[in-house]
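Here the complex is missing one protein chain, while the rest keep their positions.
Our next item is subunit A:
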């Protein structure tokens, strides 16, 4: 009986998280277009539903009914599976992401995450790195120069920026003496890590922008020079899978920023329920991502590389050094 309940609870959580993750990109596309519009003194979508709220549904329907075009002479198998390869890792990341303290529903004590791994952070970084395979497959299989160049750029970019990202996280691990995400959040109960680790956060955030392939580091899909990068040749549902995965990576980076540096679900001053605080903070970071997108131009490729290797990596090592001295 114990086992049955445990399995049932896990199943419910899995379904819940999957559904939520599939739904979250929908309002995010709307939000992005709205923010783009208002920054440019436009209105964004206005016609479908109240202030265009139903626009993502219309877009989804449109994508569903579009022709699923597979280019001639492409690698058909790789081309078909690439969107799924890109889509799965962002979902897998959320296995180890805690959303709040333990809650009791109907007298059953449960925690709002799937797995309380003691190497949660390592797992997340590792699985997030897998997302690159979808991009490489998509770019290679399309048999198109734009897609190939886009995916090559993405590879180089993701590999370069994973290094400073991992290093930036080490400072947090040193402070909290744990790789378990809920332990890290609990260690921030008195004071958020952003106070101890401003440099670490800075590096993590910039590397996160690059990992999520957002402006100013969106060379992978630089519209001006590459069409749409690795998903140039994709259409219909497969294209939307790439889009969902991109939004989910953005969500992952925001969630990690909040968990590692901004005290997770612990609030300040105003006592709000933990999930609401969590959602507010994540929302703030997502807003930041979008705000950046419509403010900054894109870096050149060589600038991107030199920022990664000549600035962020030395800075992150310095950060580890300083943190080490202070912790010691």
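The criterion applied here is as follows: a residue touches a chain if its C-beta (ideal position, glycine included) is under 8 Å from a C-beta of that chain, and two chains touch if they have at least 3 such contacts; residues count from 1.
In this section, contacts and distances are computed from a predicted model.
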Choices "NADH-quinone oxidoreductase subunit I", "Electron transfer flavoprotein subunit alpha/FixB family protein", "Protocatechuate 3,4-dioxygenase" or "Osmoprotectant transport system permease protein" - which one is the UniProt name of the chain not shown: "NADH-quinone oxidoreductase subunit I"
Selected residue (touches chain absent from view) among A:46, A:64, A:77 or A:276: A:46
Listed residues A:22, A:84, A:291 or A:326, member touching the removed chain: A:291
Residues in subunit A touching the chain absent from view: 35, 37-43, 46, 291-292, 294-296
